[in-house]
Structures are given as structure tokens and as C-alpha cells.
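Heads up, one of the protein chains got dropped from this complex, but the rest are sitting where they should.
Entry: chain A
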Amino acid sequence: MKIVVLLKQTFDTEEKVVIENGVIKEDGAQFVINPYDEYAVEEAIRIKENGDAEVVVVSYGPARVEDALRKALAMGADRAVLIEADHPVTDEAGVAEVLAKAVEKEAPDLILAGNFSVDNGAGQVAPRVAEILGLNHVGAVTKVTLEGDDVVVERDAEGDLERIRTKLPLLLTAQQGLNDPRYPSLPGIMKAKKKPLDRLTLSDLGLGDISPRTTVTNRYNPPKKEAGEILQGDIATQVETLVKKLREEAKVI
């Protein structure tokens, strides 16, 4: 069985996001595997460990993404593909078009991806890839069980849990709670350096210029929220003041 994991490299969630003249400043920022994609990598490796599978991680982005792919290889993935672009398109339709082409070449039985990326946050790319490839998908899964060709998954639907039976080939997106990703071991890191990492260009995939369907016209930081007031007095007084202010000043109760 072949598993492809779609992976994006993102800012660490502890990073501040600073925008200057509409451009997000990247210098000095710590980059990580998008946390939701990390669950997908971990799940693919667990499936491999419980049976027999080849795990291929695929990403579209600038050269720095190699670090994230090497980490996935160190965790236990077998091979990586980087579709390299200095300025990858931001429009989700374009990203999905590129990734779908690369995935199609791999002809996997199972595609795993994150539920959304912590930077752009749209959650569009994975379902779009499934649609382009004519595959079924289930989003936000918290448990995956393979039973032959059948796949039983649990999906988080706004707090409720849905148990769904479906079949391979299939695309799943990983929700928090699916697993607890491992740290790469030292031997894993050493091995990862020698694992194959293919670099492709858009023309290698037979793609010309990607024409985006949406355009970003502006980016900015929100106005800084001003600190409010710390209530004074003993606890009974503070509670009384808070209730009064919520009713009369903020009018939310």
C-alpha cells in the first residue's frame, strides 16, 4: 500500500506575525511542519508500522521546506517530493492543482493531510485535491482503522463524533486528537539525510503558469487591543463589580 502525506511548512504557532507594507516578515521566524500535517505524518507511519506501506511526503513551497520534509523522513517516512517554487501561489485552487498533479503521479491508495494549516487556515487544499482526483474524502478525523479495503474513521463534527465506514482509495484530513506525533530519534535523523528527496518544478509536472482564482489585495495586523481594567477590592466586591459592568457597561449579560 502506498500512502501520500500532503505537508506544508508553517510559522511556529508561538511566533508573532509582523506585516510590513502588506508583506509578512519571515526573517528570524521559526518554521515547523504544520501541526495538523504532523498528525497526518504520524498516522501514516503508524499504518506503515502495523502493516506494509510506503510513505511519501509531498510539499509545494520554497527551498526552506526541505527542513520540514527531512523531519518527516526522520520520523519514519520513506521518501519526499518537493515541488519547489520561490513564490508559490497563495490561492488554494492553484495549490491544489499543483499538489493533485504530483499526487496523481504517485497513484497512492491513501492520502493523508492536515485538517487546515495554521497560517492560511482555509482548509481548502485537501478536499480540492480529492475532488480533482475523483476520490472520496472524510475531513477532521480523530481515528483511523484499516479493515482490508474498508476504512473505518471517526470524524469530529463540531464536538460530536461520527463513525464512518468507507473504502480505499481515499483522502483523510487529520484533526487534533488523532495521535501524539513522535519526536524523531537520533538514528532516524541520521537516516533521513540519505533518504530520497526529489525536487520538481511546475514544468516537470507538465504545468504552465498557475492562474489564481482569487487575489490578495491587502494584509495587515489588527489594531492592538488595549488592556482593560483590573477590578479592586475583596472577592465579593470584585464579583459584584464584574456582574454590574457586564450588565450595564458592556451589556453582554
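Note that in this section a contact is a pair of C-beta atoms (placed from the backbone, for glycine too) under 8 Å apart; a residue touches a chain by one contact, two chains touch by 3 or more; residues count from 1.
Definition applied: contacts and distances are computed from a predicted model.
Not every chain of the complex appears here, and the one that does not is recorded in UniProt as "Electron transfer flavoprotein, alpha subunit", selected from "Amino acid ABC transporter permease", "Cation:proton antiporter", "NADH-quinone oxidoreductase subunit NuoB" or "Electron transfer flavoprotein, alpha subunit". Checked against the hidden chain, the listed residues A:88, A:123 or A:181 yield one contact partner: A:123. For chain A, the residues touching the absent chain in the complete assembly are 11, 13-17, 19, 24, 35-36, 91-93, 96, 116, 118-128, 130-132, 136-140, 142, 152, 156-167, 175-177, 212-222, 225, 227-231, 235-236, 238-240, 242-243, 245-247, 250, 252-253.
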